[in-house]
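A short write-up of the structure that comes next.
FYI, not all chains are in this one, though none of them got moved.
For clarity, chains are labelled A and B in written order, and residue numbers in each chain start from 1.
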Amino acid sequence: MKATLQQIADIIGGRIEGDPDTVIQGIAGVEQAREGDITFIANPQYIPYIDRTGASAIVCSPEVSAPSKTLLKVDNPYLAYAKVIRFLNPPARESGQIDSGAFIGKDVRLGKNITLYPYVYIGDGSIIEDGVTIYPHCFIGNNVTIGADTFMHPNVTIRERCIIGRRVIIHSGTVIGSDGFGFAKDGAAYYKIPQLGIVQIDDDVEIGAGNAIDRAAIDKTWIKRGVKTDNLVHIAHNVSIGEDSVVVAQVGISGSTQVGNRVTLAGQVGTVGHIKIGDDVMVGAKAGISCDVPAGQIVSGAPHMPHKTWLKASRSFEKLPDMRKTIHRLEKKIQELESALETLQGSKS
Amino acid sequence: MKATLQQIADIIGGRIEGDPDTVIQGIAGVEQAREGDITFIANPQYIPYIDRTGASAIVCSPEVSAPSKTLLKVDNPYLAYAKVIRFLNPPARESGQIDSGAFIGKDVRLGKNITLYPYVYIGDGSIIEDGVTIYPHCFIGNNVTIGADTFMHPNVTIRERCIIGRRVIIHSGTVIGSDGFGFAKDGAAYYKIPQLGIVQIDDDVEIGAGNAIDRAAIDKTWIKRGVKTDNLVHIAHNVSIGEDSVVVAQVGISGSTQVGNRVTLAGQVGTVGHIKIGDDVMVGAKAGISCDVPAGQIVSGAPHMPHKTWLKASRSFEKLPDMRKTIHRLEKKIQELESALETLQGSKS
């Protein structure tokens, strides 16, 4: 890599204070950076290091002042860092070729510049738009749509009729469109309720490794624009997840639950079915969401409660044995007081 | 779809009140249904809607009375609904062909009307009975038996010697027969104990997506008739799960635990190993089962307790900080009382 500071500013925006022709050859932490490196101050606690850094340029927020240094001031240095990292490390270019070892069913519509690796299976009637990349051992069922520039890592399963948006990334081992878990009691046994719906995944979603996202009983399970899921997430039938929500590893969302926009579900959270989690809700790790959560709340615990309440209650939890002892001691003292008082009352009458 | 009410009654049973030749062309909710639709009243709260529905026929339980309407009375309207849904939406017919892109080992016994997709691998000595369907990227190890009419979705792994029953459905990404987690300490390190047993899955079982069911150390891990598992379930070596039990998503069952018949384990439950969970037990979401559970109990919590106890205790949990404050306040008051009483006693003596 070799770029001028101006070229980097063209990518990440911001205002240069210093020489725009400064040559940048690498990226490093503020303490490690040397001549030719660019560094990023995303955390205010590192501002004091600016004077001492050897970096040739520093990306920082607008309020930083360091007249002796070459600065590139941006509103969001962490985002700028991510963009420079991607600029310096562009993903490997795919071949744009369809390998002869891929299987393509009947009536498949293929766009331009599609990369299909060996052992890819595309079912009948599917539509693969321009620029899609599908790695080995992926299964695309019949009548699936895969939007432009979507990237499927090895060993992904997309069942029949599901709809995947544009610029979606799906990681390995993930299953999209497995049957929802629906059965009707038939005496002691269970009768399978056909799961006739689909999964729809909108643009710019990223789905982690080993997820299982079930198709709807009817209609659709819906993962909306910009959602990011981590690994080993379970999403049941007819769930919807709103735009730009984040679902951390090993979360399970039960059937028909509606998750709002910009929600964060931390690791190992579970929810019951048929509830609404409002916009901008944050759910702490391992919480069990047992009923609706209004927009904007921060909750934790199982069953969930306001996060601050849970924090305080959790701190008290380990005091429980002491509390029991204290209560027992107080009971005794009260008995003693009662006796003493009776004695006094007796002596007085 | 077009069927007379009599044809539907032939499928789901029940008694018609009204014209058996009523023509049914669709299925809809009681509020949305119109001329030509059949609707189902599975939940008593919808009975009041019967008078207003536009449906041409109503499936309901025997106690419903609506003389002006055409009724089909059944004992279990929800089951009837499931059966009509399946009747109206029969699964796509599979080809009954063995694709030339499937790999079939030596000495494999293949029944009639088997569908094998490209990239299916069948190991040596395996037996595939009549009517089996195996989707792409499934692996069947050596000497496996797959019972008649079993359906394997894409990307399922069945390791050597496992036995799969009839009419079993296995969803994508699932692994049957991985090695049990068994090691003997060898100094600081661990020595792998060979896992010589198998997994046996009986008839009419359905296994969700992304499950991992380990083979036994010796003998078998046993999933009995009619069990249904949801997604991302872990079942350790030598576990047995009784008939018609239901294992919800992300449950983990530790080694050698015996789960009874008709048990329900809700989402994200975990159990220790070597215990017995009796018939008809219900375990609440996220519970941690730490010892035997007698038949018929309903339990929750980690470690588990009777569900009602857990409900009450959970409601008290968020009161813990208040309780601590109250206890502290009571302690002070008691001290004050003690002082006052001493004063009184002193003044009296």
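Throughout what follows, a contact is a pair of C-beta atoms (placed from the backbone, for glycine too) under 8 Å apart; a residue touches a chain by one contact, two chains touch by 3 or more.
In this text the structure is predicted, and so the values were computed from the model without any measurement.
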{"item": "Total copies in the full complex, given that 2 are placed here", "value": "3"}
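Following the convention adopted for this analysis, only the chains that are shown with their structure count from here on.
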{"item": "Between chain A and its twin chain B, rotation from the CA superposition, multiple of 5 degrees", "value": "120"}
{"item": "Between chain A and chain B, centroid-to-centroid distance (C-alpha), Å", "value": "27"}
{"item": "Residue numbers on chain B that touch chain A, as the complex places them", "value": "76, 78-79, 81-83, 85-86, 89, 91-92, 101, 117-119, 135-137, 153-155, 169, 171-173, 204, 206, 208-210, 226, 228, 230-232, 243-244, 246, 248-250, 261-262, 267-268, 285-286, 314, 317-321, 323-324, 327, 330-331, 334, 337-338, 341, 344-345, 348"}
{"item": "Chain A residues within the chain B interface of the complex", "value": "103, 119, 121, 137, 139, 141-142, 155, 157, 159-160, 173-175, 178-179, 181, 183-186, 188-194, 196, 210-212, 214, 232, 234, 236, 250, 252, 254, 268, 270, 272, 288, 301-303, 305, 309-310, 312-313, 315-317, 319-320, 323, 326-327, 330, 333-334, 337, 340-341, 344, 347-348"}
